[in-house]
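Only one protein chain is missing from this complex, and each of the others stays in its spot.
For subunit A:
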Amino acid sequence: MSTEQEHPQKAFGWAARDSSGVLSPFNFSRRETGEKDVTFRVLYCGVCHSDLHMVKNEWGFSTYPLVPGHEIVGEVTEVGSNVQKYKVGDRVGVGYMVGACRSCDSCTDHLENYCPKQILTSGAKYYDGTTTYGGYSDIMVADEHFIVRIPDNLPLDAAAPLLCAGITTYSPLRYFGLDKPGMHVGVVGLGGLGHVAVKFAKAMGVKVTVISTSSNKKEEAVDHLGADSFLVSRDQDQMQAAIGTMDGIIDTVSAQHPLLPLIGLLKTNGKLVMVGAPEKPLELPVFPLLAGRKMVAGSSIGGIKETQEMIDFAAKHNITADIEVIPIDYLNTAIERLVKADVRYRFVIDIGNTLKASP
């Protein structure tokens, strides 16, 4: 059965057809709005670095055609008969997952993101065996449980990236206790994740130092994003002066990079949390880890309950992503620029105004 005929609701989006990663118009379909489902008209969708990894099959499990997009926001158009929390017209969003087993320990603890049977928003197999297609499309149908409400005071376009970048940095700040006023947290990498991490940490009352390989982001970091200081990681003197000063570090860099200088920046009992995922192992220098009782940990997005909590926190503190809104047909160029980290700091596709199926 063709992708257009698979389901009853017509859908239109852009998909990658192969690992060249080039995206183009794609007609497909979505399931009927089931009794627990929410259908919404997609207005905006953020472009996450993971979309880039997936369209190019860099992680080795992509299946094509692939419709990426998991920072999806829009307006509800239909709700199933058993839906309690949402109604037509509500402003909602969907992030990285659209399903999970709902019965394992992780799911019971509101950690659906760690469920071994989690279903990703894009490129995964849904409960009915069909492929999931993401938010680079005109409509979404998702189980109510995996939908979050976007408060009225958050602009939809700038809120979209919070659904992945936001929760990915908010969750470890809370879980690893790096959210106490007066603490000093470093943020490595000033991109989609990094810039949101700075905003959240500042809102939590934490002193923030941005750690970057290039000095040209300093002004932005300090004047625009509100970081307290900026450290060029290639500058030995600056790094030396900052040794042993940080309670924690959120490391957003997914390229291979050395951990030793970052571990050195931590105070005793300091925590280095990886939210970027370099493909190959990194070298772990053991002496400094032991001599300072330090740790290296990882974290991956967050559960749905915490995602809603994060969105509400963002609304309360007026935190949104810094975005470049693009029309759908700029998408391939945006992906190329994203490879070069040439964006301040997230592309967001204006789906509502620019994604139109051909008549």
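Heads up, the rule we're going with is that a residue touches a chain if its C-beta (ideal position, glycine included) is under 8 Å from a C-beta of that chain, and two chains touch if they have at least 3 such contacts; residues count from 1.
Everything below uses one rule, namely that contacts and distances are computed from a predicted model.
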Quick one: find the hidden chain's UniProt protein name among "Diamine acetyltransferase 1", "Polyglutamylase complex subunit TTLL1", "Enoyl reductase (ER) domain-containing protein" or "Transcription initiation factor IIA subunit 2".
"Enoyl reductase (ER) domain-containing protein"
Kindly state which of the options A:102, A:234 or A:293 is in contact with the chain not pictured.
A:293
Which residue from A:88, A:284 or A:357 sits in contact with the chain not drawn here?
A:284
Among A:11, A:185 or A:275, which one is in touch with the chain left out?
A:275
Provide the residue numbers of subunit A that touch the chain removed from this figure.
105-106, 111, 114, 175, 259-260, 268, 271, 274-275, 277-279, 281-300
